[in-house]
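Subset of chains shown; positions unchanged.
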Amino acid sequence: MKFAVTITLKNDVLDPQGKVVGQTLKNIGIKNLNSIRQGKFFEIDLDESDSNKGEKKVKEMCEKLLANQIIEDFQIKKI
Amino acid sequence: MTVSKDQIEAHGLTFDEYKKIKEYLGRDSNLLELGIFSAMWNEHCSYKSSKVHLRKLPTKNNIVIQGPGENAGVIDIGDDDAVVFKIESHNHPSFIEPYQGAATGVGGILRDVFTMGARPIALMNSIHFGSPKNHKTKNLLSGVVSGIGGYGNSVGIPTVGGETKFNDTYNENILVNAMAVGLANKNKIFYSKAKGLNKAVVYVGSKTGRDGIHGATMASAEFDDNSEEKKPTVQVGDPFTEKLLLEACLELMKDNSIISIQDMGAAGLTSSSIEMASKGKLGIELNLNKVPCRENKMTPYEMMLSESQERMLLILDDNKEEEAKKIFDKWDLDFVVIGKTTDTNRLILNFDNKKVADIPIAALADKAPLYERKFTLNKLKKEKVEINNLKKIKIEDALLKILSSPNHSNKSWITDQYDQSVMCDTIQKSGGDSAVVRIHNKEKAIAISVDSSALYCKADPKTGGKQIVAENWRNLISVGAKPLAITNCLNFGSPEKTDVMGEFVDCINGIKEACEFLNFPVVSGNVSFYNETNSKSIHPTPVIGGVGIINDLKRITNIKTKENGNLILVVGKTIGHLGQSAFLYENFAMNSGPPPEINLLNEKNNGLAVLELIKKGIALSVHDISSGGILVSLAEMSMSSGLGLKIFKPKKLKNLYEYFFGEDQGRYLIELSKNNLKNIEALFKKNNVFHEIVAEVQNDTFEIEGLFSLKTKDLQICNNKWYEDFNAIN
Amino acid sequence: MKSSVIVFPGSNCDRDIAVALKKLQFKTSMIWHKETELPKSDLIVIPGGFSYGDYLRSGAIAAKSNILTEVISAGKKGSLILGICNGFQILIECGLLKGALLRNSGLKFISKDIQVKILSNKSKFFKKYKSGEILKLNIAHNEGNYFTNKEHLDELENNELIPIKYCDRNGSIDLKSNPNGSINNIAGIFNNKKNILGMMPHPERMSDKVLSSEDGLGLFLSLMN
């Protein structure tokens, strides 16, 4: 069973990367860009058939390691 | 709109303090004003508990250009060169978010240095963690180390040294102290004092967001179990912007358009604007609608208290705006005039065409509360350690145990994550007694060392205070530098406790005595109180960062033994003091007894004699003797070169443990070739310096005659193991 | 000899490389990334550092700057281009060199002195060294783990396009002497015409005896006519 995890900076937390990337996009001629924020992405393959249990596992991974909950939020999706 | 009781409390102010606020304002304060007072009056900005004691420290001599009171201290190193340096703590934020906490600590101290017109040339740090057995330690260690590296490496300033220690006392309160050293032209130092009326107040750097609001208040309150859950908005560092800000400021500083400059550190826009106005005896008026904001709908309260990083405030001379703006545009940084200096002596803030705050500057600065806190001095531990009552242990086992302990292990795992070579002036990296950094394009260098010894300070704060200054002095001497001046970071528990305050007062007394005797003034520093959790304070941990000068690049020494057949001498007398020693701590988990006494007269005598030998080219390698005593220091010299040592038993003292592991102060190991022995005996005699031969350099065997024989390579393996094992992913 | 050193926001080895070049009497101009013209020069250097903070991917953003258009066309015409560390990353991102520089296998920034072996001195950049010589150089990077596909790797190996590989003090090239996980211990590569060199180690940091060794000087010496 596969899960997709996206980890994003909490609102109000400075995103230095997003800032520079957004500026560069504008410089190379991309218009209409309101904002861009950068985060992390994980593709996780679990040996688990119960999707509830799987999701719980992934949540545990996020909390214990993948996300830094002081500055980041995470989202889990089954794929 | 007035403020409530709860709000006053939530801002960490007492009701007596609020009464004062009302008196100064002549009315109740509004919430914004309360926030401003709280930021300025808290321990972190006002030094209300420490100021009366800090005044005792010696801060002047003929080389001091600027002592404490500015962003950093400045000393004269000749040829119009000035060295600008300071150390600062970022303890609380680093415990909550180790990477960002440590990174922004480095960013903050760098700004303190380049604000004064200096290009930073070196970074150092002192980091203290809880026991390796504590489940948080591993994560904190790796986060802090990569945070320090992540920031310094990116800005391109070499991190050339520091110290790392572990002790239970820091389990819930780690220490992250960062030091920055910069180089300036002594005739072009920039200060924070504002001058002149109607001068433009300019905001430069990053935009303001909601980060770290109340960071300064956090640093002034102790932790409880909920602190981790509270998740205050921690600041995220942006070293890239810092690098741009650094280059832009230094570029602007080439001409004379800046009247005054101040970084926005703790309590951001509030403290920077007030500091400038207060020092210049002026008023300041700001239009907050002009402040560059990162988020929508930021309130005046948020703008004034935000601790967003990488920002500066400037006061520019008339008609200089346009040229200055061009520079900041080039570096893609915000540059906005947000206000002006006035003759009102008040801080006036406007927002949406309304006056939202109006406070007399003096009330925020000079008239901030000052406390003479009650203190009780600790009783000195007197008991002597009876070595014969301890369990028997072999000398070589005791040595290996110390060498493989977290506190004495080789720190390459850490230092390999720091770029130590960028800027191409690092002559000596970490691993020796001091780092050595060349003054760019010149035939001279500075030496830098950072030291602390919390165990000694806990056992006897005054002796500990003295000792740590002396050890720092010794470390500078050991590379051939003439010690010049220090900065210090005083990490303590709550000043509201009389015993903690007693430790603080006594440590300062010790530091003062040593600095005065050694002509080693304090030019800058920082105090970090409230390092305690659930009412448990850390050991008193003053950290000393010292700087010395080397005027001959050919006469720099290190701890590496050089050649077979050379002799190693102990300079200074060995009594065999084991109280508070690494020997007891690492082998018997004991920390009993008083710390070793400091005899400042011997300290100076021995140090100056060693320095003379280095300058004459007679001392080929030098290492001071500190934690672990003679045997550990000898092992460190041997491991550094890979050459072995044949060590002789002492002629007089009987107890070998006391001789080899005793931590008597004021001692050095020096290597010299046999045919120089005669020459130095005369010199030592003349100066009344005790010395004895302790070892001879040999191939690859490290041995004490008739006691044990080990391979130097095995010492290295034992010394290199701990960090790798502790941090291994397996 | 004239050289141009390209400076990006966040470059931090630009001064270091200029000092090394000056020592060998190169006339060096520092070229700000916003420039649209490159002065005539015998050597173009893209220095190390953290251009644009290494954000997104190291080198990715610098590769989009004005001056890079000029660098690319100079490179295609056969000018000598040297990219060190972040400069190597930029050369990869702009397509002048092939492959990718991934995160170090240990996921940590690595800064230390290492050894590299010269596999071939048959190039303008290494001709003053001997093949098989072992140099001590310094590395300092987060992303130096070179990776490329099998086909390109064979091409590199078969055409002497890999001038230096990481090794130990005795010259052995193996897993233990590989600091960052780089495929086949690759420390630097050429383009097909050997006029463009990208390398992770910093030769400019080994150009002064007071600091360490002068093992890096040979590179700049080789580049002099």
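Each chain carries a letter (A, B and C) given by its place in the written order, and its residues are counted from 1.
FYI, contacts are C-beta pairs under 8 Å (C-beta built on N, C-alpha and C of every residue); 3 or more make two chains touch, one makes a residue touch a chain.
Since we're looking at a predicted model, the values are computed, not measured.
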{"item": "Overall stoichiometry - one representative per chain kind is placed in view", "value": "A x2, B x1, C x1"}
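What we mean here is this: only the chains that are shown with their structure count from here on.
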{"item": "Whole-Å separation of chain centres (CA-atom averages), chain B against chain C", "value": "36"}
{"item": "Between chain C and chain A, distance of the C-alpha-averaged centres to the nearest whole Å", "value": "33"}
{"item": "Junction residues of chain C - those touching two or more other chains", "value": "52-53, 55"}
{"item": "Overlap residues in chain A, where contacts from two or more other chains coincide", "value": "16, 20"}
{"item": "Touch list for chain A against partner chain C, complex", "value": "16-17, 20-21, 24, 27-28, 38"}
{"item": "Residue ranges of chain B touching chain A (in the complex, touch as defined)", "value": "96-97, 99-100, 206, 209-211, 231, 233-238, 240-241, 294-295, 308-309, 332"}
{"item": "Interface residues, chain C side, partner chain B - complex", "value": "9-10, 12-13, 15-16, 19-20, 48-50, 52-55, 108-112, 138, 140, 202, 204-205, 207-208, 210-211"}
